[in-house]
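See below for the structure under consideration.
Right after this comes chain A.
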Amino acid sequence: MKFEHYGRGMAKGMALTFKHLLRHPITTQYPEQKLNVSRRFRGYELVWYEDKCTGCATCAKSCPQGNIEIVTVQEGDRYKVLKFEVDTGRCMACGLCVEACPYQALYMGRGYERARYRRREVVLTKEDLKPSPERQPSGYANPEVEEQLPEQTLLVYRK
Partner candidate 1 sequence: MTVALSVKEIASKIGEAIPQTVTSVADGSITVTSQHLFQVAKFLKETPGLEFDFLVNISGVDYLDYIEVVYHLVSLKHNHSLVLKTVCPDRDNPVVPSVVSLWRGADFLEREEYDLVGVRFEGHPNLKRIYLWEGFQGHPLRRDYL
Partner candidate 2 sequence: MPLLPHFQKWLVENGVPHWAAYVVPALTGIIVALLFLFLMIIVYIYLERRGLGRFQIRPGPNRAGPFGILQAFADFIKVLTKEDITPTNADWPVHFLAPVVAFFSAIMILAVIPIQKNAFITNLNIGILYVSAISSLGAIAIFMAGFGSCNKYSLIAAMRGVAQLISYEVPVLLAIAGVLLISGSLAMGDIVRSQNVPFILLQPMGFLIFFIGVGAELNRSPFDLMEAESEIVTGYHIEYSGMKFALFYLGEYGHMVVASAVMTTLYLSGWKGPFLPEALWFIIKMVMVFLAFLWLRATMPRIRVDQLMSLAWKFLLPLALVNLFATALEVLWQDNIGWEQFPWPFVFLNLGLAAIFILVGSKLLFKTGGGRVEV
């Protein structure tokens, strides 16, 4: 190997790094600034609407991990869901359950700050799964919801 270009290549590289020195950092300072997530965001949580659920357990069948636990009891012509539990510690957020749900009772959530200190806290029971102001459904596999959500921040358009 020879010293091919008398250091021209190194000089070009240094010019490029210097150019980047003058560029603005692209980092987002996370807890203070938050980017809008995708409208189809698959967060590590599920949002479940009890009134729409018929207890058919299609979601439980479609889960690759066998993660969704449903116990139902017959009440007249429909089923009452006694237990609906998802262990999000084992959930891989693939969204297959949401896609499979024929009554659109199950949605992926938009939250992503679901770190917990204890393992049992990541098991979502019937009460935890219900929507609340913090737990909003995402538009994954549900175009009606998708239209109402804010647009995603894209880095491509960032200067």
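Basis for inclusion: all candidates are chains of the complex that A comes from, given by their letters.
Just a few scattered comments:
Note that in this section a contact is a pair of C-beta atoms (placed from the backbone, for glycine too) under 8 Å apart; a residue touches a chain by one contact, two chains touch by 3 or more; residues count from 1.
This structure is a prediction, so every number in the text was calculated from the model and none was measured.
Chain A shares a touch in this complex with candidate 2, selected from 1 or 2. Residue ranges on chain A touching candidate 2, taken from their complex, read 1-3, 6, 10, 13-14, 16-18, 20-21, 23-27, 29.
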